[in-house]
Structures are given as C-alpha cells and as structure tokens.
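The complex appears here minus one protein chain, its other protein chains still in place.
So, chain A:
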Amino acid sequence: MSTSIASGAARRFFTSVATIALTAITAGQANATEELNALVWCDHTDPALIEPFEKANDVKVNLKEYEGTGAGISILEQSQPGDWDVMVIDAVDVHRLIDMDVLGEMPASALPNADLFPELVMEANNGKDGKTYAVTEKFGYNTISYDKTKVDPKDMEDLSVIWSDKYKGRIALYDYYLPMIGLVQLGLGKKTADLSDADMPAIEEKLSAMKAASKQVSDVVSSQTALATGEVDILVGGGEWITASLAKDKPNLDWTVPKQGAVRWAQSISVMKESKNPELALKFVQYILSPEGQARLATSSCYWGMPTNQKAGDHLDAEQKKALRWDDQAGYLKNTQLYPIPTAELDKKMQDAWTNMMQQ
C-alpha cells in the first residue's frame, strides 16, 4: 500500500501570479453553460492550455491550484462530495486517493494508452485490481542541471559529484526530499524501489556530505534564479523543468542523466468519484491527454515537462523538442527510476533526515 506523505514538488511553488492567472481564466468564461472544478498543479492554470477546452466545450473550468499531496488531501477532506470533478496528483501518490475512495474508475478504452510512452502507463501506480483510476499526463527527470560553460560536463555524468568537494559551494540542492533521496540511493548503486530503513544511515551520511558541498537548498524559482545569475553552477535534482523555459535566454544551461541514472517524476490526472459531471470530467482528461493538450501542458508557462503522449511531438516545434530532449527519451526512460514509494514510517524518517540535513 502506498502511504507516503509526499509533498508536491517545489516546482509547483507558486506565487500570486498563478492566482491572478486563474482569475483571468475564469473571468473570461463567465457565460459558459457548464462548469468543471479541477484541483490542479500550476501548469494547468496556463490559459493557453485551458481556454481551447473551454471554448470547444462551452464550459468554464474553475481551477484551484495546490502544492503538495498533503495539502491536496487536506482540501479533499475539507470539501463536500462532488465539489471536485478532476484532480492532478503525483503519480506515486495515486494509491493514497484510491485508498480514500475518492477516485472514479475510468474506462481504459476511453484513454489513449496505446499512444503513451509504455513506461508511463504505470498500471500499478494508476490503478488497482485491474481498474484504472488515473492516467499519467506529464513526466520528467530529477537529475543534474548545470552551466556547461563553468563545469566539466563529463563530471556531471557521475552522480557522486553531488557529494564530492570538487564543486564545493557551487551546488544548489532541490528542496524535495523524495527525488533527492532517490538520487542518493541511485548514487549508492541501489534501486529507488528497494529503498528501505536499512538504507537510511548511508543515505543520511551522503545527505550530510551533499549539504557540506552545497551553497543552498532551494525551490524551483530560487533554483532557477541561482543558476541563471551564476550564484551556483550546478543544481542537483533539477532537469528539463528547470532549464527548458530558460533555454532561449540561457543556452549555457544544460542537464544530463548520469550514468547511474536519475529519478523520474510523473504526474497523473483523475476523475473524482463523486463528480457532478463525470462525462465532462472525462472529456477534460481526454483533452489533456490529446496530442494538442499534451503539447500545451508540456510547454506550460509554469513549468515544462515531457508529454506522456508520443503523438504530442507533432505539435511541438523544433526548439521545444530540443529543450525537452525529445529524441533522447528512449535512453532516458531506460536509465531512470520512479520516485521511492515509502511506507508512512519510512517516509517520516526520510523527511526527518531531510530536515536535519537542512539544519546542519
């Protein structure tokens, strides 16, 4: 059973800008005949993604943005059944919602599973007892981002660089314990899926070494700022979602999947069990998973990430594909692993280890 209390990534760290965007989105659709309430991450608040669906279906999509699985679940606990039609959540946390019995089953035939990257269908994560409750809509990698004009790109191919002294004081650590501890586990030559209590002492030792070598531990905005201003030259835990949107202005920024591998993040979308309009909700999911919707979601103004639908490539231009490393995905998918999915007890230990590291 998945009982991790995983937080949403700080890539979903948002300022009031998103709220303003949300207001703008909803204000423009005041006369729509139907409404859909969606609990989402910030990338879904991009008008470029939502407006085409609203216009095509004469619907007003009310978006509530949240950060962190804990916060999302709290919102659900404080809501009435039927308040929400659609929800976006970390793929590794879908089972927490299934266990809460809040997700509706989606007919597999209504989903474009055949068009998705096979590694992203993730039946075990998105379903239970042969039933589908969610579908992966976007993914990417928590890996190493760097300024290729200031570091040796060859050094970035080895994960042990994150706790070595070679770039001491020039490293930022991405502030999300799950992928970061997953990266350490990979750096120790182990699989994220095997992470257990027994691994924690070695992981804590490496976390301590990482902190000693780092300049800061930061969320997505601060990480981007630090890389862009040259405050740091390496971001451990960053990837295309950090550098892709900066690609035009900062071509010196790059990212790589080291030889030991990297951690793959994925987010899923679901229809709520008590949705007042399940057909429209499913339609929204289908739109998000359509090649056009996927291309818009992948290049959302909030953060970029790889679309799960392989046909989305037809709707991305050459520059976007280059930033997303579209052609390298086969190799990356082979050399990356999902976030660790700890038990509640192990999750607490991981969070404590991360907090201790920050206070070091």
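Here is the rule we go by: a residue touches a chain if its C-beta (ideal position, glycine included) is under 8 Å from a C-beta of that chain, and two chains touch if they have at least 3 such contacts; residues count from 1.
Here, contacts and distances are computed from a predicted model.
Asks: Can you work out the missing subunit's protein name as recorded in UniProt? Choose among "Nickel-dependent hydrogenase large subunit", "Spermidine/putrescine transport system permease protein", "Peptidoglycan glycosyltransferase MrdB" or "NADH-quinone oxidoreductase subunit M".
Replies: When "Nickel-dependent hydrogenase large subunit", "Spermidine/putrescine transport system permease protein", "Peptidoglycan glycosyltransferase MrdB" or "NADH-quinone oxidoreductase subunit M" are compared with UniProt, the left-out chain turns out to be "Spermidine/putrescine transport system permease protein".
Asks: Which candidate, A:S160, A:T225, A:N252 or A:N335, sits in contact with the chain we can't see?
Replies: Of all options in A:S160, A:T225, A:N252 or A:N335, contact with the hidden chain holds for A:T225.
Asks: Given the contact definition stated above, which residue among A:P52, A:G70 or A:P112 touches the chain not shown here?
Replies: Residue touching the chain left out of view: A:G70.
Asks: So which bits of chain A touch the chain we can't see?
Replies: On the chain A side, contact with the omitted chain comes from 3, 5-8, 15-16, 67-71, 73-74, 96, 99-100, 169, 172, 175, 177, 215-219, 221-222, 225-226, 229-231, 344, 348, 351-352, 355-356, 358-359.
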